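As you look at this complex, bear in mind that one protein chain is not there, while each of the others sits in place.
A and B label the chains in the order they appear, each numbered from 1.
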Amino acid sequence: MVLTTTDTTARPPRKSLLRENPSVLWFMGLLGLFTLIVSLLSEATGIGVISTSLVKILGMTLCLCLVALAMDVVWGYCGILSLGHFAFFGLGGYAIGMSLMYARTEIVVRDNLARGTIPPTETEVLDAVAAQIFGVVGSSELPLIWSFANSLPLQLAMVVLVPGLLALVFGWLAFRSRVTGVYLSILTQAMTLALSLYLFQNDTGLRGNNGLSGLQNIPGFLDVPQSVISMWFFWASALALGLGYLACAWVVSGKFGAVIQAIRDNEARVRFLGYNVEGYKLFVFTLTAVISGIAGALYYPQAGIINPAEVAPIASIYLAVWVAIGGRGRLYGAVIGAAAVSLLSSWLTGGGAPNIDLGFYRIVWTDWWLVLLGLGFVAVTLFFPKGIGGLFDYLVRKQS
Amino acid sequence: MTHKPLLATITATALIGAGPAMAADCPIQVGVLHSLSGSMAISETTLRDVVLMLVEQQNEKGGLLGCELEAVVVDPASDWPLFAELTRQLLTVNEVDVIFGAWTSVSRKALLPVLEELNGLMFYPVQYEGQESSRNVFYTGAAPNQQAIPALDYFLEELGVESFALLGTDYVYPRTTNAILEAYLLEQGIAPEDIFVNYTPFGHSDWSTIVSDVVALGAGGKQVGVISTINGDANIGFYTELAAQGVSADDIPVVAFSVGEEELSGLDTSRLVGHLAAWNYFMSADTPGNEEFIAAWHEFIGETNRVTNDPMEAHYIGFNMWVNAVEQAGTTDVDAVREAMWGQEFPNLTGGMAVMNANHHLSKPVLIGEIRADGQFDIISQTEEVPGEAWSPFLSDSATLTSDWQQLECGMFDTATETCVQLTSNY
Partner (left out) sequence: MAPVADAQTEAATLQDVLQEVSEIVANPSRAQVPRLLERLSAAELPGTAEFLRAFSEREVVQAADGRFFLSRENADQTLTLIDPDSGEEHGTVGTREVSQIRPNAGVRREINASLVQFELMDPDPARRRAALASAARSPDADQIPAIAAALKAEDNADIRARMERLLDLLNARFATDTAIRVDAIEGLRGDISTEARRVLNQLLQTRADFAQTLPEDANIALIRQPGEDISLIAAYAVLADADLVPPRPGRNAIRDALRANVVDGMVGGIPVHQLDTDERRLAAYRALEDNGTLAPLVTEADMQAAVDQYVFFDAYLEPDQGVTDAAREALDSTRTLIGLFQFASLTLDALSLASIFFLAAIGLAITFGVMRVINMAHGEFIMMGAYTGYVIQTLIPDYTLSLVVALPTAFVVTFAAGVMMERLVIRHLYTRPLETLLATFGISIALQQLAKNIFGTQARPLTAPDWLAGSVAFNDLVSISTLRVGIFFMALAFLLMLLFILNRTRLGLEVRAVTQNPGMAASMGINPGRINMLTFGLGSGIAGVAGVAIGMYAQVTSEMGANYIVQSFMTVVVGGVGSVFGTLAGAGLIGSLQKGIEWFNPTNTLAAQTYMVLFIILFIQFRPKGIIALKGRAAGD
């Protein structure tokens, strides 16, 4: 990318947004079409060709696309190869999970206590909820971090605040001391490792390895069938992805976008030009963390369970790989990469693909998929550094 | 419609191509939900093979209700959300009649909501921490009172242990089991300062300090014993360190709840002779039934050095009970089969009868074995059949809880207030 000097603030940002990102309209159109088709084919709102479990998979895939978008902005545009963005994704999931779990348990507990001769005190309800939630891990105290769990608005704020604050503090420390490149990648990886180790402990009050489960049962809507709830979340995920795409497109275009891309290409030069490089990086890092958190908060109620394995370092590396395969530095590339790889992966490991009998050896996809995927990364990085998105460039060039 | 193949599943190819379907529901689908990749594949792959073997055997006997059985195998890849996802797929897309699956507690907790929502039927074959009794799950592995408590009694009575080190991997099974054991020990008059607890991460390998700490407990003047709920690979490092520091079973006996024949097959056990394990089954049980089972297993898997272990027996009992219950009910309908399951009896491989109780847990004998140099166990104690307890009486939160799906129609019934706390499970 080149610093465009013609860009001035006088230009209305919206026009510039669409001009710089012609893909936005395309993307919105396709996303809308996709949502419509799925809605018409689903069990709850359509003819029932698409099963509820597939709706959930598609909804979760949309969330993964959203976090991939965030990853693309921070890496593809700003040049920070963060190997920790899945940590923010997980934190968003934990934040929403606490609220869902608390509310669901509270309903059960209040129902049960109401059957006693004497109405329960608030302390009794709280104790019983704690015993229900933490009985599984051999404890019965509600830890301090659950203080907001009884209020949905506060906990929803946590979805944004916790990942945002962590990114802000971490980013401030890291960028301030000029940790860059590979070192920053390793540092972010250490961050997600620390977080997953922290969550793995039973003492830390998030149920350790068990994590938070039963999240697909939405309190207040326990009688609504999952086929309907899965559609709600599907629509919400599609909406979030659409808004996220707009937000990301806005961030990477205009003067701001030019500056962060310049930082990616030559940080020192941008600094000499008088820009506050750290400020720009911190903003992008925090914003993408928040987007990741929102994606996670939509993803885990569809998955049904969140646990520390979700934020293990490898998850974040996969995220980077999706973006790389899709083609970084272009927003639709991230979406394509995340959708293609995660859907292909769940198709092949879910036992959907037919095994191939070579006569002397039977290729079982569950055994060979990862080998193929691994070698695929190598091939993409070596031969198609622009990823799948590069194909579009090729097509566009051919047409013109 | 283009998505349909996405959800088609592999079937055990050996089983396809059977004769024409005989009844409307034929073939009867048996879901197998065990991880074939990821960290739990080490334990769960074997269970997949056992179910495939049992299905094959049943088909040789003429199937069930005039139908062939067909195994639907999926791979949840040790990824817990995937367990929930694939359970939904098995029940709604493949429409299986029963699922045999899961190993870790977290995977079970992940799929429980789906199973209860869709009214599926699952057999869970692994020893676990209890504190659960789902309407839709039959627990064929041991509850704590069928494994941990008898082992502790053995330590207290037979070995005279007065000072306990509870070592475990940091996850729910060791946490809950240790909570129950601590409460039990305090009740038995063991002082709190004589109970040392330590939790380590999965796959922990640096055991030197912890083993030294345990050895140092010996200076306190009391007989020391170790209760190990260490899981999986970490055991290899743990036992290697025990052997290296020369901790003999005569001085500090170690009883493990997660170490069986399979885990020991990766170890040189000559230095571990005499350490203990508590299970409901050991491969060394000298009975005709067991001999037959081992022979069939070796034939099926095509290797004569493969071992058998406790969860395999659990699947063996569970599968046969399910077959009998289906025959008795005349249908594979979940509610009818559930009712037929209560009181179902089937002979254990170690002798005696296993009985399925109304709380969905089995009555099974508890065996304690000492490790031999060949990686097998010497069975030194075998109790009568012990009925599994869904709720531990030793924890204050569950002391008044009971489960009875037959009479009370509730898996979490509070006997103090005479009310059903909840019909769905805690997850």
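Note that in this section a residue touches a chain if its C-beta (ideal position, glycine included) is under 8 Å from a C-beta of that chain, and two chains touch if they have at least 3 such contacts.
On a predicted model such as this, the values are computed, not experimentally measured, just so you know.
Which displayed chains does the hidden chain touch?
A, B
Determine which one of B:39, B:331 or B:406 touches the chain that has been left out.
Selected residue, touching the omitted chain: B:39.
Among B:353, B:380, B:399 or B:423, choose the residue that contacts the chain missing from this document, as touch is defined above.
Hidden-chain contact among the options goes to B:380.
Decide which residue listed in B:204, B:338 or B:364 touches the omitted chain of the complex.
Residue touching the chain left out of view: B:204.
Going by the contact rule already stated, which one of A:107, A:197 or A:391 would touch the omitted chain in the full complex?
A:197
Identify the residues of chain B touching the omitted chain, counting contacts across the whole complex.
37, 39, 41-42, 45, 154, 157-160, 170, 196-201, 203-206, 208-210, 212-213, 215-216, 218-222, 233, 236-237, 240-241, 243-246, 249-251, 253, 262, 265-268, 271, 274, 286, 368, 370, 378-381
Just checking the interface: what residues of chain A touch the absent partner chain?
Residue positions of chain A that touch the missing chain: 81, 116-124, 170, 173-174, 176-179, 181-183, 185-187, 189-191, 193-194, 197-198, 200-201, 203, 313-314, 317, 320-321, 324, 367-378, 381-382, 385.
The criterion applied here is as follows: only the chains that are shown with their structure count from here on.
Provide the C-alpha centroid distance between chain A and chain B, rounded to the nearest whole angstrom.
So the centre of chain A lies 35 Å away from the centre of chain B.
Quick one: in the complex, what on chain B touches chain A?
So the residues of chain B in touch with chain A come to 1, 3-10, 13, 36-37, 73-75, 77, 79-81, 84-86, 88-89, 92-93, 105-106, 109-110, 112-114, 117, 131, 170-172, 175-176, 178-179, 199, 201, 395, 397-398, 414, 417, 419, 421-422, 426-427.
Given the complex with chain B, which residues does chain A contribute to the contact?
By the definition above, chain A touches chain B via 49-54, 56-57, 108, 111-112, 115-116, 131-132, 135-138, 140, 197, 200-202, 207-211, 213-214, 216-217, 226, 303-307, 309-310, 343, 347, 349-352, 354-355, 366-367, 370.
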